[in-house]
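Accompanying notes for the structure given below.
Note that this complex is displayed minus one protein chain, with the remaining chains in position.
Chain lettering (A and B) follows the sequence in which the chains are written, and residue indices restart at 1 in each chain.
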Amino acid sequence: MRPAESSGAVQWRLVVPAVLGALALLATLGQGAALVITDVLIMVLFASSLNLLTSYGGMVSFGHAAYFGLGAYGLALPLAKLGLPLWAGLALGPLAAALGALAIGALCVRLTHIYFAMLTLACSEIVFTILFQAYDYTGGDTGITKFMAPRLGLDPRLYGALVLAIVSACLLLLWKVVRSPIGLAIRAVGEEPHRAAALGYSPRMVQLVAFVIAGTLAGVAGTLFAVYQGNAFPDYAGIGFTIDALVMVVIGGLHSFAGGVYGAVIYTLLKTFVSRYVTEWELVIGLILLAVVLVSPAGVAGGLGRLGHALGRRSA
Amino acid sequence: MSETPLLVARNIHKTYGRFVALAGVDMALARGERRALIGPNGAGKTTLVSVIGGQQPGGAGGTVLFDGRDISGATPQAIARLGIGRTFQISRTFRKLTVLENMLAALLGNGGGAFALSARRLRELRAPALAMLREVGLAEFAREPAEAISHGDRKRLEFGMVLATRPRLLLLDEPTAGMGLAERSALMEMMVRHIAERDITLLFVEHDIDIVFRFADVITVMARGKVFAEGTPAEIAADRAVQDIYLGARH
Partner (left out) sequence: MVAVQIVNGLMEGMMLFLIASGLTLIFGITRIVNFAHGSLYMLGAFLTYQLVSHFAPGSLGGFAASVLLAALAVAALGTLFEILVLRRIYGADDLMQLIITVALVLVLRDVVQMAWGRNDVVVQMPDALAGALRIGGSYFPVFQLAIFGAGLAVLAVMVAVIRYTRAGILLRAATDDRGMVALLGINQARIFTAVFAVGSFLAGLAGGLASPFGNINYLLDTTVIVTAFIVVVIGGLGNLYGALAAALAVGVLKGLGVLYYPRLSMVLIFLIMAGVLVVRSLGRQTVGK
């Protein structure tokens, strides 16, 4: 397995065609397809933010949706209840997620392995339950709706292009993080915290930084999603969304930057199209997941990497 | 150079439940000294090294002074930043990172800048990292993931990483364990050469008696959580009691 993309440079060779391709699809496929593509893009960001924790930081979070949900409610609540302007909501969404991740992360990084997973689960369930139970403020399970026009009232294709721009910028930022000193520290601590500490790193501090970055980006995804739907529901912070993101990361490929991207694309498209024809799309996902874990633990990214390697060798 | 010892351990004790791992250990390391820690399995050697390095969860009883400063109960990272480096019995490297990235991580942890977001710091550290890899004979593997190199090379890598943090005291826990006879000697010679060049004080745990007698200035023999004997290699070799409990069992 060769997890480390050895060069720090952005692989524009891959990025530019991907972004242009997405733009072309948005422009040509019509409004319905634009909605699906936007959904995919938001999930790409959400899964990639979790990927920073799992693939690089060695932290398996079972509560990542909390920050997605905080991103959504950070936008919806001030708009619906305080009548704040839209731009304030757009800023407050990710900010709420960042603060939530800071508070929860400070607790969670004290724990390791399964205990870490359980504590992130407990904390996200606290967020979910508060959103669900405090119906005087959050509307409970009826959520917050009608506080803004879905997609800012834009044509779905235009909103898709906007989301594409924001998600691309966030992924570039994430790439920079991964390839920077703090990224190296996150990977080092994720792999061997004792070795890292004996080299002078403060493992918990490094993990907390990773946790907050991941939470903030999940918050951006949540805010984009709330704008996309024009609503916010407690489920956005629930265990269902967390599991979705984990499944995306594993299918896409652990220990790979692209894992979150591949996983989100495959998962969301399957969910959209398979569920159109058969109701049993979760069964299909479950079987794919089984196959990935048993046959190609490095996921789709790992499989593609091996394929590319083999092809490269043949042509060389 | 001052006359005070670099490291002083006073009355160190540590228990795990009912098991007494260290029952009051006193030890002092002079500056520049090369000290070997020997003794049968379960004597408490690794535990003592971990107490000094701060790796004992829950801490231990007693006092550790490093250069006159009380470091008992400090975190491993604080101790590392003060200038105590260590390797582990089973060498610990970042296995999924490349050899070069391992070395970069070591330089970053020590030199600070670990929280920087700019990749420039990494580019600046590339040359020193490659230089250190050359020193420990690993330059050709720079792009390999650490999990792909041999056991012996990983030991070299871990040693080089610790060296890169510019320690004043180095703790090596069984530096030659799991290696062939010829390899052991070469590895130890390489390590000691670097240690001597940099005036580093050394404390090493070792089972290979030939290595111990060849490279140590002073030997501390531990048994059942206590210091059983201490002296120059010649004194230890002549000590009948030591031969009975330790050397006798081996030869």
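Operating definition for what follows: a contact is a pair of C-beta atoms (placed from the backbone, for glycine too) under 8 Å apart; a residue touches a chain by one contact, two chains touch by 3 or more.
Quantities reported herein were computed from a predicted structural model and do not represent experimental measurements.
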Just name the one of A:Leu79, A:Leu119, A:Cys170 or A:Leu184 that touches the chain not displayed here. A:Leu119
Among A:Val10, A:Leu95 or A:Leu111, exactly one should touch the missing chain; which is it? A:Leu111
Residues of chain A (touch criterion as defined above) contacting the omitted chain: 54, 58, 60, 62, 107, 109-119, 121-123, 125-126, 129-130, 133-134, 189-190, 193-194, 197, 203-204, 207, 239-240, 243, 246-247, 250, 254, 279-283, 285-287, 289-290, 293-294, 297
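The criterion applied here is as follows: only the chains that are shown with their structure count from here on.
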Just the number, please: Cα centre separation of chain A and chain B in whole Å. 41
What part of chain A is in contact with chain B in the complex they form? 1-4, 6, 8, 176-177, 179-182, 184-185, 187-188, 191-192, 194-203, 206, 209, 255
Which residues of chain B touch chain A once you look at their complex with the stated criterion? 53, 55, 75-77, 80-81, 85-86, 88, 92-98, 101, 104-106, 108-110, 113-119, 121-122, 143, 145, 158, 161-162, 165
